[in-house]
Structure formats: structure tokens, C-alpha cells
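One protein chain is absent from this view; the other protein chains keep their places.
Residue numbering begins at 1 within each chain, and the chains themselves are lettered A, B and C in the order written.
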């Protein structure tokens, strides 16, 4: 396992929120990650769809970890801001968030991510994120 | 209880995600709502702070319900998009999201919301949301 | 010329702001447009780069016209909201904005657009837009 993947997997394992969502880090590549979680009643909104906040949560983690894969050793990544467009109700078996680094700067890294609802008949794009991350030395 | 408050409270009670966050709908007024949830390990990110996604989740629900308080009877509210700026680590006893309707249109309603970390020594602003909601007839 | 292109070109010709920027509508395809304008002192910010507002202006027009190419006859497109990330100083001979429709809905259409600074040695990505447009019957 590459050192960047180890770093990302260790951090992911410390996120209680990912356990709460039963989320799995399914892909870690340099500049890209994928996180998925099951569509259960525990993450529902009033109509039984997945809450936009749960979708946003994995989009945000996916963006942060995509940024971390390209950050120097000894640095951490924090979300500065993000924007999410909700395109369709999130309903299916899983929600899958896929993030990519668009531009890695010295201080700021820009990521985009798409969220798909996975159903046996195929994937459907349900949300898009555009995120700004800040890179800074790890406080020890 | 006003009919708009009833409508909001019934919808809130159906959101499994709010139960998962142990969230409470602490204020419902015409054009404004407040939701709060405790800072537990179940909503943490890798440093032990509250995950930005959990904060966003209650900001989004708070905005949606603020919009619902001013929507006509027989209509529902869906999030179109939102933007969140994360200003400080969310750490404390509770996160409190307060949303206001800025402009209620025929089709779209614009809301803003602030999230505060509540600590015995006071509240600290930790995040801001700017959201667009769509109002449409309830499907029955 | 396809009817959607005619519609877009007629509307573009009525935008005084495009004339002020000396902007040209260089591409009109179904679901995509390109607008470019020269980097002159008339659009500069304090360091001599192109003002982020000028870049945003053509990104917005490019998104709006991309949405218009897929809108039904007799309908118009208005910007609801957009988000712009500024990635690098806009400096060169031209700024080129390229927009694509990501999802065309009955009421709302989502577009993305990239802005490039064109220099003899190549293009550089300087800004990205994520926009929500509303489609509504033309008022006559």
C-alpha cells in the first residue's frame, strides 16, 4: 500500500461519522477517492430518500481524502467551503461518492465530486460537490 | 400550535437522519427554525471535532423547514443547492443551527443559516449556509 | 443554422455587456457554448489581471446560453445562482469560457463552465463555474 493510501485509510478509520453511516472507503488513488454507504432508514429524510446531508457528508470526506492523497507528508486537509447541487432524489441500494482533485495549490486544493445512487439497473447521478480544501502543517 | 409548526414537526419526526444525529427541533417560527444535536463520537471526524457533514445536515434541515413554514398548504420543499463555509472546528457540547428565510418566491425560496458550537462559556459561529429551496405541490 | 443557435445568437446580440467586454460567441452547440473576450485594460483589476467579475460575466452568459440551447421554444433562461472558484490570475491574450449543460430539468437546468486564459504557449484554466438556471415561459 502506498504511503498516501495508508494515511487516508488511517484517518478514515478515525471518523466516527463514517461508522455511523456504515460508509466504506472503496477507492483510494493519487488524486481520487470513492466512498459508499447503504441507503438505510437511519439516513433518511421525510420521504424515505437519503438525506442530502448524508450525501454531502460522504462527498465532503471523499473530497478531503482526495486532497490528502496529494498533500505533502506531515500536512493535513481541512474543508474551507463547499457547494452542493442536488439533482435527483437519492434512492437505491447505495450512495457512491467519487471525488477528484482539480487543482492542488500550495495552500488551497480544489476538488469536485459526484454522488450516484446505485441500483441494480444502474447508477444515477444525484448530487455534485465543488469544494475548497486548505492544506496546513499537522499540529502535534 | 400553528398549522405550519405542526407540518414542520410531523416532517421532522419522519427524518431518520435526525434521529441518528439525536437532533431536536428546538424552535419553529414563521420563517425561522433552530435544530440542535449533541457533539458525540458518532458524528466525529478524524480529529474528534464534529464532521462538517453532520453540521451541514442540520443546516440543510433547518433551511428546509424554515422554507416550509412560509410555503402554502399542500406544498413541499426540496433542497436545490447549498453552499457552506466552515469557519472554525465544531467542538463543544451541542451544535445549534439557526435558519432564516431571506426571500420566499413562488418557485424558489432562499434561506441562510448559521451553525454555532455551544460551550458553557458561550456560542461560537462555526459554519454558514446559503441555500436555495424549491417549492412544489405535494405528490400524493 | 439550427433554430436553437439562432435564438442564442439573437439574445447574445442584445446583451450590451457583451459588447462592453468585446465578447464573441465563438461556439453554439446543443448543450454547450463558448464565449471569448480580449484581455484589455478596460477589464483589469488592480494588478493588471482580468477582473474576476469579467471572467464571471462570460461564464454566466456561457452557462445561460448553454441552457437555452436545450430549453423548449418560447421559454427563456434566467440565472438563479452560481458559484465560481478562481484558480489562477487571468492574464493572456483572451479569456475563453466554455459551458456545458450537466442536467436539464423541467424547471431547473444545471451547468458547469471553465474559463481559460489563452496565451500563445497554450491555455490555462483560471476559473470554474457551477450554475443553476431557471427555465420559464417568455413574457411577451
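FYI, a residue touches a chain if its C-beta (ideal position, glycine included) is under 8 Å from a C-beta of that chain, and two chains touch if they have at least 3 such contacts.
The shown structure was predicted, so the numbers you read here are calculated from the model rather than taken from an experiment.
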| item | value |
| --- | --- |
| Chains shown that the absent chain touches, full complex | A, B, C |
| Full-complex contact with the absent chain, from B:28, B:96 or B:110 | B:110 |
| Missing-chain contacts mapped onto chain A | 80-81, 83, 107-108, 132, 134 |
| Contacts of chain C with the absent chain, listed as residue ranges | 11-12, 14-17, 19-20, 40-46, 51-54, 56-58, 60-61, 78-86 |
| Interface with the undisplayed chain - residues on chain B | 83, 85, 87, 102-103, 110, 125, 128, 130, 132 |
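Keep in mind that, in the parts below, only the chains that are shown with their structure count from here on.
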| item | value |
| --- | --- |
| Chain B and chain C, separation of their C-alpha mean positions in angstrom | 33 |
| For chain A paired with chain C, centre-to-centre distance based on mean C-alpha positions, whole Å | 29 |
| Touching two or more other chains - residues of chain B | 80-81, 83 |
